[in-house]
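Omission of a single protein chain aside, the complex is shown with its protein chains in their original locations.
We just call them A, B and C in the order they show up, numbering each chain from 1.
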Amino acid sequence: MSLLTKTNFPLRGIIPPMITPLNADGALDSASVQKLIEHLIAGGVHGIFILGTTGEFSGLSYQVRRELITQTCELVAGRVPVLVGITDVSIEESIALADYAEEAGADAVVAAPPFYITIDQSEMYSYFKQLADGISIPMFLYNMPSHTKLIIEVDTVVKLSSHERIIGLKDSSAHGVYFQSLCHAFRDQPDFVLMVGPEEMMAETVLMGSHGGVCGGANLFPEVYVGLYEAAVKRDFGKVKEFQAVVMEISTKIYQVGGYKSSYMKGLKTAMSFRGLCQAQFASPLYPFSEEEVEELRKRLIEITNQLELKKV
Amino acid sequence: MSLLTKTNFPLRGIIPPMITPLNADGALDSASVQKLIEHLIAGGVHGIFILGTTGEFSGLSYQVRRELITQTCELVAGRVPVLVGITDVSIEESIALADYAEEAGADAVVAAPPFYITIDQSEMYSYFKQLADGISIPMFLYNMPSHTKLIIEVDTVVKLSSHERIIGLKDSSAHGVYFQSLCHAFRDQPDFVLMVGPEEMMAETVLMGSHGGVCGGANLFPEVYVGLYEAAVKRDFGKVKEFQAVVMEISTKIYQVGGYKSSYMKGLKTAMSFRGLCQAQFASPLYPFSEEEVEELRKRLIEITNQLELKKV
Amino acid sequence: MSLLTKTNFPLRGIIPPMITPLNADGALDSASVQKLIEHLIAGGVHGIFILGTTGEFSGLSYQVRRELITQTCELVAGRVPVLVGITDVSIEESIALADYAEEAGADAVVAAPPFYITIDQSEMYSYFKQLADGISIPMFLYNMPSHTKLIIEVDTVVKLSSHERIIGLKDSSAHGVYFQSLCHAFRDQPDFVLMVGPEEMMAETVLMGSHGGVCGGANLFPEVYVGLYEAAVKRDFGKVKEFQAVVMEISTKIYQVGGYKSSYMKGLKTAMSFRGLCQAQFASPLYPFSEEEVEELRKRLIEITNQLELKKV
Partner (left out) sequence: MSLLTKTNFPLRGIIPPMITPLNADGALDSASVQKLIEHLIAGGVHGIFILGTTGEFSGLSYQVRRELITQTCELVAGRVPVLVGITDVSIEESIALADYAEEAGADAVVAAPPFYITIDQSEMYSYFKQLADGISIPMFLYNMPSHTKLIIEVDTVVKLSSHERIIGLKDSSAHGVYFQSLCHAFRDQPDFVLMVGPEEMMAETVLMGSHGGVCGGANLFPEVYVGLYEAAVKRDFGKVKEFQAVVMEISTKIYQVGGYKSSYMKGLKTAMSFRGLCQAQFASPLYPFSEEEVEELRKRLIEITNQLELKKV
């Protein structure tokens, strides 16, 4: 049975969107999956979310997706909740993946709107309702307009939240007004989980009362994001300032090498490869940095690591 | 072997993006597939393109996609070329579908860029090259920025066109400058096929020398679009004017009931159901019109049909 | 001499973007200007910003703009700093307006990028430098991508900040990552003022260390926004929660009647007319609500006013 339910154990904290370790031939790098999961749990994360955008779900074959689900659930073994991305353009493939995840022992699934055709809110409501009706595992909504071209409007979220299996929402819009509007709409329903995607905004939204963040950088330095979250919960402003500075250094240095639209993804995974957490291998259409870019990134990561050690944060 | 090759038999004319007939339970409506294919061929189309946007590819399970490929190839039986959409976010799923299509006897495949993450032109080039290298059937590029958020820039098309398996491009951008820039870039390579998506622009682009159109409305009235294409090729301006007026009536009346983002898809398939060519059933996230909308559409279709009969076009 | 300088008196707090009171014939409603200014100062605001987006600057003739500048500077009479919007598409008109404002006794001007043609960051840098060189009064940058189609990138802000007359930036993007990136870039320069536009985000950004907000709703209830700002500065989380709830009620109820793109502007000015602070008259292309919309708004405002009185916030 899922660790998560709407009323008893609402999710809180830092849930990294786990990158998917790959070999050069595109197969799953199982050794790194194991190493990475131990790294995350040792870093104090409150859950693990696989097959999100940072997990490159869209570039993976269904075969690789299923292997990752199975391995992750086995390796995590109930120590923290496991969330599985089932976003797809075909509702039938999403349902099949949700069933597979449930069978494998996952705690919840996460679904963005179908991302090819553009639809109205009435169609979006109908879609998510049909999806939630078709599965038997708790589900998070995932607002990701930069990738789906669609916004799950606050009214649609409110209507969907009455579904027994819809337990929260992850918002990656980076739109501060949208997120505060959600928080206001659910101000009397603390069991509906509201998490923010962009790690740069996590501290401020937790200070305002929301529940945590799905922080990509936590793949690299989980203790930094967990530390920032806990400082925000405790309203320890000195620590918030210190950790936020590190988060912003990562954001502005590690995620911006080369000026690509994919610099975040390339920077994160390549930096992790320096720490032995995975290989710098990507699902198509992404491909590795050039040698010069790798060296630039290495220099930047060393600076940040040195800062971290000096500060002992 | 494919009917299509780059140098010997370049595609020309009207290639309807065939709608996918479905039953209420989402399964393929095989009886309608047969009826529809005969309707299209009787209407004089120059090819059939399945699993495009109008074919609702994104909402279909892979199972349904494969069934449609097999049935279409068998039923068409070489009378006209069959093109198969393989657009996907995972290159491995695209390649698997292309191999399946080739095996089934299709003549070419059609691929838009991966449509979840945003990428640069260098990644797009690398993606299409890797895809074309990975398959062994001719391939069309598919520019569809409203759905993929990405433009295949003219320079990228030019670079890709030297690949032996990349034989043309379908442009659904509706951007007149982009399309003329393509035509200019390929003015000395008439074997590289340039087709336009929006049927409202087909006549003018054929008058300027391009090769045809992938006209959704040809599912409903193939003879109208074939007639318009032939009139444009022959520069019979009287006929162009007459047929263009019908095409615009369909565009402004049949595709705009209800004011939905999906009004085109709903209007087209529902109008076809009136003619017994399919059921008004859609892949999720779309769903049927209300009764009032159906009646409004019926009234509009009758007007157009009456006009067609009066004019005997 | 300006009350504001970069190093000695950096601006802090709530600076309402004052609405422009108009008569039915489009002339300035001078009586309301006076009443409104007293209302704002009595409400504790830390400055007044005229001729911003909420001030409908773009719909006003230059004649009306100059009248408003003169009257505001005279009426405020140095009690709080006066900021004047000089955003224009012609740099010469902007400079003329800045000179006029300085002469009238304003403390600073505020400029968004020219908003008709689209330009690159190098042109934007050159534009703002030329503008700052051409005036002799302190200037704020104004990031407003929804209206200008342009983002003033963080690197461009950093380069411009070394200009002696550029003293801060107002960000109305609502983009949480952008704003935190600015805060990080200026973390060691507390004299460069960073203010947020969307009032829904003001509290969280002040909690994170930024300097205040340009809150439209402060036209209506200045004491609410001043209260929220002060609570955030003092880290009084109980008060933050209480005031933030009011701010969100205003945002979701007063600013969303009728579902227009201009519902914010119409709702704000009409609600103010109920309180006798101005007439519900707008600069073209906006026009008043229908009677039904007015009544719906009145009902909503009464609910919020009652809540405010009950809570005595």
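Keep in mind that, in the parts below, contacts are C-beta pairs under 8 Å (C-beta built on N, C-alpha and C of every residue); 3 or more make two chains touch, one makes a residue touch a chain.
As the structure is a computational prediction, the values presented were derived from the model and not from experiment.
*Asks:* If the full complex is used, which shown chains touch the chain that is missing here?
*Replies:* B, C
*Asks:* Of the residues C:A104, C:I119, C:I151 or C:A245, which one touches the chain left out of the display?
*Replies:* C:I119
*Asks:* Touching the absent chain: which residues on chain B qualify?
*Replies:* Residues in contact with the chain left out: 174-181, 183-185, 187, 198, 200-201, 203-205, 207-209, 235, 237, 240-241, 244-245, 248-249, 251-252.
*Asks:* Can you list where chain C touches the absent chain?
*Replies:* The list for chain C reads 26, 53, 58-63, 89-93, 113-120, 123-124, 126-127, 130, 146-149, 260-262, 265, 283-287.
Here is the rule we use: only the chains that are shown with their structure count from here on.
*Asks:* Would you identify the shape of the chain contact graph, picking one of line, ring, star, complete or other?
*Replies:* Contact map by chain: line.
*Asks:* As a test of understanding: of all chains, whose mean C-alpha position lies farthest from that of chain B?
*Replies:* C
*Asks:* Suppose each chain is reduced to the average of its Cα coordinates; what separation in Å results between chain B and chain C?
*Replies:* Averaging C-alpha atoms per chain gives centres 49 Å apart.
*Asks:* Using the touch rule from the top of the page, what residues of chain C touch 2 or more other chains?
*Replies:* none
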